[in-house]
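All protein chains of the complex are present and in place, except for one that has been dropped.
And then chain A:
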């Protein structure tokens, strides 16, 4: 058997099980960012499914975990590695230009980030750099989360816009198709329709009139579609603007918290009272006692309920209303 040269592994061969891609085309290679040694998919399953194990390459000895394995994107391992490093650094140093007062500061920041990436990629002062990275991460934990959130939001917006556009396109295509179909029909149908009507109509009717009638009805149908198209266009533009300006999110937040009702917002628009600062020595004494508050007792809720009760039925005049109800029943 030919000994495998570990320093020069053939491109399409798994060095562990010696399977060749040529013989089994479904073979897929995976790498682990710990050491970037390629191993085929089934070997990864076999070796690492029972937990972390050392890399099967001789003289490597790194302990690898299955969940870190990924498909190789770039042919060149070095490129792949740089991408990984960059991703890792960028996750920590995730500020944007808006976060800086001047352009110079931002440039300095970028310079520093590039320095770190370069050092990590080329294995210069790796430990020191890693330490710096870690320190920075701990120090700016809050900021990092903030800008991550922002990025997520922007991404969500982008996705929303894309979805909207997709929806708009399909709708538009649908209507366009309908219009096209109608126009085709118009040509064919109008002929048969005219003939039909001419056949059934009594001789007194004007033939030209019948033809015009049929044509009118056909045209009006396409007109409806055209109108729909215009409306769609308008709606699309409106929604797009709303998403771009970020108003849709604000809208959701601003919506007053109301219980669900089957008809949207079938509530009293403004209560007949203004909620204010109320004074009740007896109750406030009670609420000062932690035993009352511990159970979730809130004075505000009680006030609100009392006020609501005060104006629930104030204008129901039973003498009149019940009398009317009786008349209706009779």
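Throughout what follows, a residue touches a chain if its C-beta (ideal position, glycine included) is under 8 Å from a C-beta of that chain, and two chains touch if they have at least 3 such contacts; residues count from 1.
Please note the rule applied: contacts and distances are computed from a predicted model.
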Among "Cyclin-like domain-containing protein", "AP complex subunit sigma", "Elongator complex protein 6" or "Trafficking protein particle complex subunit", UniProt-listed name of the chain not shown: "Cyclin-like domain-containing protein"
Residue of A:23, A:294 or A:314 in touch with the missing chain, whole complex considered: A:314
Chain A residues touching the omitted chain (full complex): 263, 266-269, 271-276, 278-280, 303, 305-319, 321-323, 326
